[in-house]
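Of the protein chains in this complex, one is absent; all others appear in place.
After this line comes chain A, so read on.
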Amino acid sequence: MAHGAGGRLSQELTARVFMPHLGNPVLDQLDDQARFEAEPGRIAFTTDTYVVSPIFFPGGNIGDLAVNGTVNDLAVGGAVPRYLSAGFVLEEGLPLSELERIVKSMADAARKAGVVIACGDTKVVQKGQCDRIFINTSGVGFIPPGRDVSCRNLRPGDAVLLSGTIGDHGMAILTTREGLSFQSRIQSDSAALNGMIADLLAAAPNLHAMRDPTRGGVAATLNELALSSSVGIELDEATIPVREEVRGAAELLGIDPLAVANEGKMLVVVPAAEADAALAAMRLHEHGREAAVIGKVTEEHPGMVVMRTPFGSRRIVEMPLGEQLPRIC
């Protein structure tokens, strides 16, 4: 792929790569803007830019990640995701075949998630001005009237649920990027969760909050929830699902799986009375088979996440700071 002057290349790419895969009645109009009917309730709107190395990894690539991530950001707010935009920044020299693979998996992901890619844009930049491909996706969804899902809604006594194993995405990325030979079985969990969330909301209509624990992992997300609602969260370490291979790789690297990114998991906070129903609904879904109640919301230690270890002591789960530096003097 070469750098296109005056956007001619972009047009070519649109015609040859994007439209064949992403085409749909809204996009096909190729107007300067997408137009669609609004649904009742509030509008949810989000944007995220995906920069990941490597762009292909076990369990997915940057394309489905860009769709799933934005779909999940809408869904965890209680919205029904509908329309996405896709903006591409491509580095010259990116093989067309790779771009095509990426676009194709975006289309598949959108189809699976039941969302429409309604508008898009492409820029090709000189070598070195970006790393192969960056994708921005924005998304619009609708929150049905009367639904209130917010990270400020946590109440003492609520149950904290997790939809499945933690750390899969981050570990898959890390081990692939560094070419570590010893953990080839770890797959990213990249997935759209809006289907499961719809079932979950039906089963637990009084659900308080949902979040997808992406960057910073479960540790970062729970800390944010505790801070936003000024409550404490107490986890039970033994109940947190972690795949053996993820645990092994994390231990080897000295990384806490709680601080590792996920792309197809969510944390759910529901009133204790709805915990069983919520759990059952999640477990029926393919992305929630290993769902578990992992803790509860407490009045004690507002703003702080604490984890009960199998030995019975309570360890503070901090907001991850990026690099994990040795503390032991």
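One rule holds in what follows: a residue touches a chain if its C-beta (ideal position, glycine included) is under 8 Å from a C-beta of that chain, and two chains touch if they have at least 3 such contacts; residues count from 1.
Operating definition for what follows: contacts and distances are computed from a predicted model.
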item: The complex's invisible chain, by UniProt name, from "Spermidine/putrescine import ATP-binding protein PotA", "Response regulator receiver domain-containing protein", "Carbamoyltransferase" or "Molybdopterin synthase sulfur carrier subunit"; value: "Carbamoyltransferase"
item: Missing-partner contacts on chain A, residue numbers; value: 174, 178-182, 251-255, 301, 304, 306, 311-316, 318, 321, 323-329
